[in-house]
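Take this structure first; my questions come after.
A protein chain is absent from this complex, but the other protein chains hold their places.
For clarity, chains are labelled A and B in written order, and residue numbers in each chain start from 1.
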Amino acid sequence: MNTPMIEMQVARYSPERDSQPYLQRFEVPVKPEWVILDALNYIKDKLDGTLTFRWSCRMGICGSCGYMVNNEPKLGCATFLSQYLPGPIKIEPLRNFPVVRDLVVEISDFLEKLKRVRPWLIHENGNGAGEYLQTPSQLEEFRQHSMCINCLLCYAACPISGLDPVFIGPAALALAQRYNKDSRDEGAEERMAILSHPEGIWGCTFVGECTKVCPKHVDPAGAIQQYKLAAAMEGMKQFLMPWGHRQEER
Amino acid sequence: MVNKETEPIFWTLFSAGGVVAALFLPAQLFLFGIAVPLGWVHVPTHAGMLALLQSPITRIYLLVVCSLPLFHFAHRFRYTLYDGLQIKHLNEMVFAGCYGVAVVGTLLAAYLVVTV
Partner (left out) sequence: MSRAGQARAPIRPSAAPQPETAPTYTEFHPRWYRPPISTYWWLGKSAYVKFILRELSSVAVAWAVALLLVQIRAISSGGDAYTRFLHRMSSPWMIAINIFAFAFLMLHSITWFNLAPKAMAVRIRGIRVPGLLISGPQYAAWIAISAIIFAVVLTR
């Protein structure tokens, strides 16, 4: 049987050798069941063992294999090779991140931002004491935003993340909103103090691309706009009735 | 000027202005910018327009339709300049320019509708 071949143009960057990345061409067979990640592994196994890229679970849950595929952020394990026939396919590291080597990007900046939004249940009386019951409809409030796998495709799609390095960014803000909407959480006020800043929710201009590229349908753009609406109402309340605010704080 | 306390207020003005602009401005511009000049509809008489302008409801309507959309413009244009031209370092100037337009426009609108 004749397997069709496709040209892959893969970004290479060696910090020791190169001053900037360049594209290297490979011919890869297109098997019907193959995804981008299979093609990259084929290159590493058969053509050039020095190609460096992150991957782990192969089933769209670890969030490691995000690359720019023909200038679109995609999960390598969830993107079929055959849809790009006749090719070529350009594979580059995720945009808006510093490149460590080849397709591997540096994400410690994101991890630091993630921590800053306090993405955990905040409870006045200490966590873990007793049960916190939740109805299915209460779960439904935030379930969508809780599906995030931190693959960072949304950061690669968001122009503001690239332009404004202090902007907290889609995934972290969506995750903050996921906990705000959780009926067991009491940290909304605390997070609002951190995120109602120009580099927090207000930095977002609702380009909406984060939502379009999200492989888990988390809808960060929607989450951030809803957060803005809540913050604006809170802000207006404080602006119009500054005296009423003190008593509300617990 | 752009901080935690002010941004919710500017965003609220932006949103309110966006709604007002979306609902009222297309019809307004279509009538006097396109339909009347091209002769698609008859030209409203001066006496009729003046009478319309002198009604208190029209005055309030015009003040709202002039003011809020300018704050919508100020917010959007400010961010477009920051991001599109990458001139975040001119922050203060862009801010003053955009909201300056909105405040001056609002004062002008207030003056005009009061002195009709």
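Here, a residue touches a chain if its C-beta (ideal position, glycine included) is under 8 Å from a C-beta of that chain, and two chains touch if they have at least 3 such contacts.
This is a predicted model, so every value here is computed, not measured.
Residue in contact with the omitted chain (choice from A:13, A:155, A:179 or A:202): A:13. Remark: the omitted chain is touched by one listed residue; of A:10, A:51 or A:99 this is A:99. By the touch criterion stated above, the residues of chain B touching the omitted chain are 17-19, 21-34, 36-38, 41-46, 48-53, 62, 65-66, 69-70, 72-73, 75-77, 79-80, 83-86, 101, 105, 108-109, 112-113, 115-116. In the full complex, chain A touches the omitted chain through residues 13, 15-16, 18-21, 71, 95, 98-100, 106, 108-109, 111-112, 135-138, 140-141, 159, 162-163, 165-166, 205-209, 211-212, 219, 221-222, 225-226, 228-229.
By definition in this document, only the chains that are shown with their structure count from here on.
With centres taken as mean Cα positions, chain B sits 37 Å from chain A.
Of all residues in chain B, those touching chain A in their complex are 2-5, 7-9, 11-12, 15, 79-80, 82-83, 86, 88. Residue ranges on chain A touching chain B, taken from their complex, read 159-160, 163-164, 193, 196-198, 202, 205, 228-229, 231-232, 234-236, 238-239.
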